[in-house]
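Structure incoming, see below.
The other protein chains are all here in position, but one chain of the complex has been omitted.
Chains: A and B, in written order; residue numbering restarts at 1 for each.
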Amino acid sequence: MKYNVAVIGAGIAGQQAAVDIANQGYKVVLIEKEVSIGGKMITLSKVFPTMDCCSCIATPKMSEAAKHPDIDLFTFTVVNKIEELKPGFTIKATKKAKFVIEKDCIGCNRCADVCPIDYPDEIWEHGLGVKKAIQVPFDNAMPQCAVLDPDYCTFCGACAKVCPTDCIDYTQEDEEIVLEADSIVLTTGYEHTPIENKKEYHGEEYKNVLSGLQMERLLAPHGPYGHVLRPTDGKEPWSVAYVQCAGSRDESVGVPYCSRVCCMYAVKQTMLLAGKLPLADVTVFYMDIRAFGKGYEEFYQEAKIMGINFIKAKVAKIKELPNGNLMVRYEKMEEGGGVDEMEMEMVVLSLGMMPGTEVNRMLDIDVDEYGFVETPKANIDPTVTSMEGVYVAGAASNPKDIVDAIAEASATAMKVGLYLSSLYTKGHATEAKVKEEI
Amino acid sequence: MSEKKKVDEKNEEKVAVFICHCGGNISDVVDCEGVAEWAKKLPNVVHSEDYAFMCSDPGQKLIEEALDKGATRAIVAACSPRLHELTFQNVFRRKERNPYYFEHVNIREQVSWSHPHTKDEATEKSKRLVASGVAKVSLQGFLEAPTVEATKKTLVVGGGLGGLRAAKDLADKNVPVILVEKSPFLGGRVTQLDTLYPKDDDAKELIHELIEEVLSNELIAVHTNSEVTSFAGSIGNYDLTIKHTPRGVTSKIGEKAAKAIDICPEVVENEYDYGLTKRKAIYQKYPGSYPSYPAIDWVNCTKCGKCAEVAEGITLENDPTEQSINVGGIVLATGFKPYEPYEGEYGFGQHPNVITLPQLIRHLADNPSEELIWNGKKVERAALIHCVGSRHREDIDKPLEDGSLNYYCSRYCCTATLHMANELKDKFPDMHVFELFKEDIRSYGWGYEDYYTTASEKNVRFFSFLGEELPQVEITEKKHPLSITVTDRLTFNETMIIPTDLIVLAVGMMPEEIPDIIDMMKVPQGAERFLLSVHPKLRPVEADVDGIYLAGTVQAPMTSTEAAIGASGAAAKAAILMSKDIIELQPYVAEINESLCKGHMTCLPACSYAGAIYEAEVDGKTVARVNPALCKGCGTCVPSCPEGAIQVKGWTLDQYKAQVKALAQDPSEV
Partner (left out) sequence: MSETEDFKPKILIITNLKCSDPGADYVGQSHLEYTPNAFIMRTKDPSVFPEEFYFYCFEQGFDGVIIMSGGTDTPFKGAYEALAKMIDNVYVSMQERGIEIARLRLTAICSVCAEAFIKEMGRIVEAVEPLGPIKV
């Protein structure tokens, strides 16, 4: 199949780019490696600084991208290789088996109701919730199509018996597909820095030490527990600490850069916590609060007024106590420094951002030492990559918040449109000539 | 279409009601299930249910299903209509139904968020609002959006980075562009910078390349010394007047420009380097600026004629000319201005060695030297103070002239200051450089952190002060003429005294003043006076006036890179608009019932839009008529008619009365 543009990665940046390109009249293929589009954003609770519920912003965009007449959507599809045709590209990808005939599935989720297998949901619940061996991925998933996980399925056949459209196919196999596109947009997003990176915080080991994304799930309206509770004992925490830069601005873990979003998501979460757990003490250990965007500083000041405790300090160590509480040892960065300790019932590590996909595995493009896509014209056009016809948007080129990712995706759409117009009307370059009388 | 229209005209009043939980945003306060159950009792309601996220795909499907099952109209009680009215109207469009049979009821911002602590009352209020929405949509008449042919041309206001970028992108998409710049020269504020972080590219080189591309593009008409003076019309068809003041000089002046400038007796402050130097009344913005020949500053020119005596191409005539233009869309790229410290702010205006960061940038760019000399003396110690005019605190910082405070963070200045500290250390390795920052260093962007770490490595000394405890500056007679006292949070909260030769104030960004444009176009401003987009994530570059887009720092402080991105995004939206031949306008316009109209024509003077209401003859009888393309639907004419013959479609008095009745009624009595 031939397209004008292939957008790889259907998080918020990919959706925005795809829609803005398609609205210019181009045929777009949007490729997503997970079973639903939505990316990281769809798993969030609310978004700063407007405090809109995340679904209110994300789901209409997902719906727009998925229903656009000029956008074809491939989910659960992993790009293996992109070959340059000069001009144009061939994309070789694997469309993984969902074991469900997508066009027939009506998303009723009756299969999940009868499925006897529960296992942790690492993608959409960040390990806190469970899912069935067959189910529609989550409430707002797009497409609303059930997916069977063969690693957990016992092939008991219960689901097939109740499926009203008879769309479960235990014999389905992965399909190798080849697509062509004249231009590529990389919107492969980010992963958070590994929680085990900071050994001294024991994020992997202590259950009451959560990642920021896990806390998002606890705060989300349809989160795994429906409330903010400690994973070890299901108790409402009376005290919560945030450890900022837990994996960013830290040469020792190989991430010296600032991940740009963690300050604001932590501030946002503390405000949501203050609403959900009005009696809890919430403390943020930070180096600098980088509230730089429109309305962000005002948002941060509001959190301070709400009584969130901000301490300029570097957390040195976290130690679990027998009751599941956590002793946070920190080094003060002001007022003379010194080391102090505070006992907390829950700790959230504000993890940073790393590239979501090794893009240079699929195509021969320049990436920086961390694996982010290089943008050689960063100052004037940060959507351009080292390869002609390949553009980038969102966190694929470096950490970015949702506002900035969306803005960049629209700009990328413009650049792709311009590239295609020049490609289709070759040889129309004009020489610079200064006009008289302006 | 005509078949469908017939169905619409006979649309029965079968209303489906949906109550959105908005996750918990609404349902944490309002009993959504209870409201939905109660709404079943309302007249005309054939279906009522509640759901977690109405705007999600499954939520939208619920509406589709209700329409399939016979509902003809619907209301969704959810967030503000500004967020998702369009989303739900589009469900109707997808089902080939008339979208105007949808009514949006706001129970989030205006109920659950405004009354979080009175849950019962909030639930009751929601019921009344739902009843009001049902009453309104039940009385909705058949509406059809009038269409206009769109003018495929865009106006870009502002000839700085944002405007140039947007103009160039649009022209490359084959959209003709009119670019107006109020000053005589192109390039805006970026021309006043030296190198840009993060890549240390030469600012002038980048902007000159862009200017050349714009000037060589046949589809872009550039008007310098020009501004918008009138504005009318609506999306797809804006009529504007451009006032152009002659620059007084043509390119004929050639090599003689230097002579003409030299002989001019009027010496004024040079705004290009923020008053550090002087310029003449006939001037070039900077050597190599665009256009390449001078302009006359009419405010300061006395028309003495000396310049014209030594050079050709000078006409001392400044009567402005006006030009009417018609465009389909408008990109506003009017940019920012640096915050101007008040006299006495950290010694500014009281001692010549207290300057702003933009001033120092200009000075260093124009005066390459091995030593930094200021006011005749070598600068051995320089202190840079952050957050001047940004992150203001109540009762601490002095309000601006209009009484407001700049609570916001100006985003660019932390990194710009670090960039400068590095530059000072590189150029003058012996200089002692101090940075005093307000609580946080915000080097947030890609590569920005490196400036922070390298500055520390180069022994730039950092001090941190609280927003409530600003550093104090004293002018002394000592070796170093200035002294800063700061309570430093990085040490033992000790009071430190820093003697210094130079104080550099990292001033924030403020929106360029555009009161006329705001007044004419009615584009909303935020609390910080920058222009507001409809929504920072849903519609980030669109102003709340259809067909007007925001490019760059007109909407918030940004770096040049971010401004370029914003401008391309705005251009993308404008280009999508320009790709349409026909644009649908709002159907909400006045309508005159000709059988009731007695031709008093009292409506004519009540209307402020020329041509929107006109007199017509029907069978020898005078009647008033409405031109739907010119009517804005404000309804000001409605009460002027003694016969009650005028209504605004979709917002009729009958609908309002039904709403009032529904709002007034106790829900328990329904």
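Miscellaneous remarks
Simple rule for what comes next: contacts are C-beta pairs under 8 Å (C-beta built on N, C-alpha and C of every residue); 3 or more make two chains touch, one makes a residue touch a chain.
The structure presented is a predicted model; accordingly, all values stated were derived computationally and were not measured.
Residue-wise, the contact with the chain that is not shown comes from B:659, picked out of B:27, B:245 or B:659. Of the listed positions B:364, B:606 or B:670, the one in contact with the omitted chain in the full complex is B:606. Across the entire complex, the residue among B:21, B:47, B:97 or B:125 in touch with the chain not shown is B:125. Residue B:522 is the one among B:40, B:378, B:478 or B:522 that touches the chain not shown.
Touching the chain that is not shown, out of B:142, B:374, B:407 or B:651: B:651 (per the contact rule at the top).
The omitted chain makes contact with chain B at the following residues, 80, 82, 106, 108-118, 121-122, 124-125, 128-129, 132, 522, 524-527, 532, 544-545, 588, 606-609, 632-636, 638-639, 644, 648, 651, 653, 656-657, 659-661, 663-664.
We take it that only the chains that are shown with their structure count from here on.
Listed in rising order, the residues of chain A touching chain B in the complex are 20, 23-25, 45-47, 49-50, 52-53, 55-57, 59-63, 66-67, 107, 139-140, 142, 144, 220-222, 249, 256-258, 260, 288-298, 301, 312, 333-336, 372, 378-383, 397-399, 402-404, 406-408, 410-411, 413-415, 417-418, 421-422, 430-438. Contact residues on chain B toward chain A in their complex (touch as defined above): 21-25, 52-53, 55-60, 79, 83-84, 87, 94, 169, 172-174, 186, 196, 198-199, 201, 206, 210, 212-213, 215-218, 222-224, 250-251, 290-292, 390-391, 407-409, 411, 414, 439-449, 453, 464, 489-493, 526, 530, 535-538, 540-541, 555-557, 560-562, 564-569, 571-573, 575-576, 579.
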